[in-house]
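Removed from the display is one protein chain of the complex; every other protein chain stays in position.
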Amino acid sequence: MERPRHQGMVKNTYMRWRLPLVCLLWEVAMIVLFGVFVRFSPEADAHWEEEKREMNLTSDIENDFYFRYPSFQDVHVMIFVGFGFLMTFLKRYGFGAVGFNFLLAAFGIQWALLMQGWFHSFKSGKILIGVENLINADFCVGSVCIAFGAILGKTSPIQLLVMTLFQVTLFAVNEYILLNLLHVRDAGGSMTIHTFGAYFGLTVTRILYRPNLEQSKDKQGSVYHSDLFAMIGTLYLWMYWPSFNSAISEHGDAQHRAAINTYCSLAACVLTTMAFSSMLQKKGKLDMVHIQNATLAGGVAVGTSAEMMLTPYGSLIVGFICGIVSTVGYVYLTPFLESRLHIQDTCGIHNLHAMPGLIGGIVGAVTAAAATEDVYGKEGFIKAFDFTGTYRTRTPSVQGGFQAAGIVVSLLMAFAGGALVGAILKLPVWGDAAAENCFEDDIYWEVPEDEESDVYHMHHPDKPASP
Amino acid sequence: MERPRHQGMVKNTYMRWRLPLVCLLWEVAMIVLFGVFVRFSPEADAHWEEEKREMNLTSDIENDFYFRYPSFQDVHVMIFVGFGFLMTFLKRYGFGAVGFNFLLAAFGIQWALLMQGWFHSFKSGKILIGVENLINADFCVGSVCIAFGAILGKTSPIQLLVMTLFQVTLFAVNEYILLNLLHVRDAGGSMTIHTFGAYFGLTVTRILYRPNLEQSKDKQGSVYHSDLFAMIGTLYLWMYWPSFNSAISEHGDAQHRAAINTYCSLAACVLTTMAFSSMLQKKGKLDMVHIQNATLAGGVAVGTSAEMMLTPYGSLIVGFICGIVSTVGYVYLTPFLESRLHIQDTCGIHNLHAMPGLIGGIVGAVTAAAATEDVYGKEGFIKAFDFTGTYRTRTPSVQGGFQAAGIVVSLLMAFAGGALVGAILKLPVWGDAAAENCFEDDIYWEVPEDEESDVYHMHHPDKPASP
Partner (left out) sequence: MERPRHQGMVKNTYMRWRLPLVCLLWEVAMIVLFGVFVRFSPEADAHWEEEKREMNLTSDIENDFYFRYPSFQDVHVMIFVGFGFLMTFLKRYGFGAVGFNFLLAAFGIQWALLMQGWFHSFKSGKILIGVENLINADFCVGSVCIAFGAILGKTSPIQLLVMTLFQVTLFAVNEYILLNLLHVRDAGGSMTIHTFGAYFGLTVTRILYRPNLEQSKDKQGSVYHSDLFAMIGTLYLWMYWPSFNSAISEHGDAQHRAAINTYCSLAACVLTTMAFSSMLQKKGKLDMVHIQNATLAGGVAVGTSAEMMLTPYGSLIVGFICGIVSTVGYVYLTPFLESRLHIQDTCGIHNLHAMPGLIGGIVGAVTAAAATEDVYGKEGFIKAFDFTGTYRTRTPSVQGGFQAAGIVVSLLMAFAGGALVGAILKLPVWGDAAAENCFEDDIYWEVPEDEESDVYHMHHPDKPASP
């Protein structure tokens, strides 16, 4: 299994004490913090029986659980199977893709429950959690999974945990600024999840630039079956994206509408992705990289506006454009970013999350600015943008302006945060691999000896093994 | 990668301009038509807040979204992962199976929203869509996925898009005749989806008959892992079929009952499939082709009757029979259809959808004819068959007759439509591959060089590559 490490610097990738230490200490910290702060929300607490009576709720179905739990499970699948398997396309990094995604997400959701809880669900010294908090924690971790895509194959599990710790923190701060201070709408997270997550990850990978990465170029491609594994990820992301964008919208028509808009946008996106994938390849053949990724851009790009009255044809237009932008990005922009700007973006998150996320923020701002009482109805208008309390007098065009400001804030947070975290991850203590060992599970995982040949010979006992 | 095309006619499979043109033009057409016609249904529109008050609805949960969205997502998974992966069993056509299924379904659902909308959801010049329309669009596309199974590996993506355009149109017409003119019940689509879709596909593949297909015989089998990928498709279809058959049934007991009946039928079907798979093989070994397909026949065959009072044991009987019929079909009928009738049915849809679909239509007719007020209750009886308005006086036996008429209409539409579409697809302009290149992704996809041997040698550096 061991191969001579012939070139340059030999790095210490030995995880035996470092990784366990980080995992155990941090988990203990989680337990302590949960012990001090986290309790059940009223709808999940055994006192609900009494509270229900006080609120004159006559049916057990009047519990947020029944409004959001199916969407939660869909989002959960997107984070763990969707992102995890999407990244298994590399020929020898499937364990790392699925396994490290599993690790960072499992840690991240705990930390996110705390961080988001302090900002949004903090009452009399306690964080009260219910199903909506679980969804939000998954969302927050989604932005880390996105950033992971940029550095896939080049970092140690400890680096990923460190990045998760910081990114979740910054995500919660950014989200607080957007949702609470700017009073921005962003139910599907075009800004908070995708724009922030992607530019954060791109900044990190820029700082972790590896000049000799071509030494592992032979491992940066896929094999036939790894591409099929990746399609599992793609399809679950694509199918459940309507749940993602509608999961935390207001009960009723807003959730319903968000699902429909997302469904439409994603459908259109597939057509333009296929079109440009074929058009931009000189033999006219389709490229799995595009199909696996660019088909999803339509979901990203209606993340802000899906719950608004974007309308189905508006959604088709957004999906149409994003399929093109994303595919063109894979063909022209990714190589440019790598060669000129030294941004090594393993999964092409710039094309799948960054650009579509920006488009999503802009579409959201425009849709909000264009909102009228006529289109939404008087009450619907107030409910859709929560123009109540302090924000009673805010107009759609002002809302549009704040939405745009949200994009800018997210970008700034991503660049600043990414630079900071990139610098931390560059410290030579985290156990990342040398360039020639990138994209190889063998470094951090016990990998079974593949016996393709043995299997082959098992069935052809008359044929001897290669000499 | 390029191999000499030694035999016969060299076909032009160059997609570079044709496929993009079709995708882009058609998507633009969708946008225009959606812009003119498609709007949100009241329950997804921001005016819902006001409408809810007018209708005296006191709870947000009284929105079709909460009755049907979980089922919708299950159906969505069946269409994209279920059908997509079911067809990955071929050793070198996994990209085409999953990818083309993705393409045609993404286009098809848009066109289905329009076609079905004009027939069923057209109000004051607009198509008003909600979650039920999304399910119906998925259903409609399901019939195209079925037909795709017959021609898998032998057609270009453009042919698939052309077929989708026509088949969705014909599906909507057939569905209108059945549901509106004949007032037939078919919630799970034994007739509209399976019978129609399968005989349509079989007619198309008959007309596209390729006399030299044995030239690609070596690629018509599976490999070990491709059979496991296919099982992902099988299991998702099997598990979510109760959602499929109950998705658009009436709220309440009808949805509940449809799920139970389907669950029972599918369970029985697995047992008889296994039994006959072993019995019909001379060494008594199980055949993955049967397990992947015939186990699903029980779901097809209760598509019409699942929402009726078929009862659990009635469902078991239907599943019992269909597992046998379907497995026997794979062993004896498919080779017969190919050699004698020149019907080359790649996935054996005749066994999985055509025969069980017919059985399903018949079971539905019989179950309807046997309905009594005693079994359904007075109100339940009227609700189950919608014996209201014009149909107030229809009796069960008359209903049974109309159900039977629905089977005949579906068959006629399938044969006529399939013949027409087959003739169109036979035109030599669509870029399909020559016989010896069928069942090979390499024609339309960039396929990674598989490096099984390299991987092998990576781990055994002492062993040289084959000479």
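Lettered A and B in written order, each chain numbered from 1.
The criterion applied here is as follows: a residue touches a chain if its C-beta (ideal position, glycine included) is under 8 Å from a C-beta of that chain, and two chains touch if they have at least 3 such contacts.
Owing to the predicted nature of the structure, the values given are computational and were not obtained by experimental measurement.
**Student:** May I ask which residue of B:V270, B:V328, B:A369 or B:V398 touches the chain that does not appear here?
**Tutor:** B:V270
**Student:** Among B:L21, B:I61 or B:A419, which one is in touch with the chain left out?
**Tutor:** Once the missing chain is taken into account, the touching residue is B:I61.
**Student:** Can you list, in ascending order, the subunit B residues touching the missing chain?
**Tutor:** Its contact residues with the unshown chain are 1, 3, 59, 61-62, 66-67, 70-71, 74, 91-92, 218, 221-225, 227-228, 231-232, 235-236, 238-240, 242-243, 251-257, 259-260, 263-264, 266-272, 274-276, 278-279, 281-288, 291, 295, 309, 311-313, 316-317, 320, 375-381, 383-384, 449-450, 452-453, 455, 465-467.
**Student:** At which residues does subunit A meet the chain that is not included here?
**Tutor:** Subunit A touches the missing chain through residues 14-17, 19-21, 23-24, 26-28, 30-31, 34-35, 38-40, 43-50, 52, 59-61, 63-66, 69-70, 73, 76-77, 80-81, 84-85, 88, 92, 94-95, 98-99, 102-103, 106-107, 109-110, 113, 129-131, 134, 157, 224-225, 229, 232, 444-456, 458-459, 461, 463-467.
Rule of thumb we're sticking to: only the chains that are shown with their structure count from here on.
**Student:** On a C-alpha centroid basis, what's the spacing between subunit A and subunit B, in Å?
**Tutor:** 31
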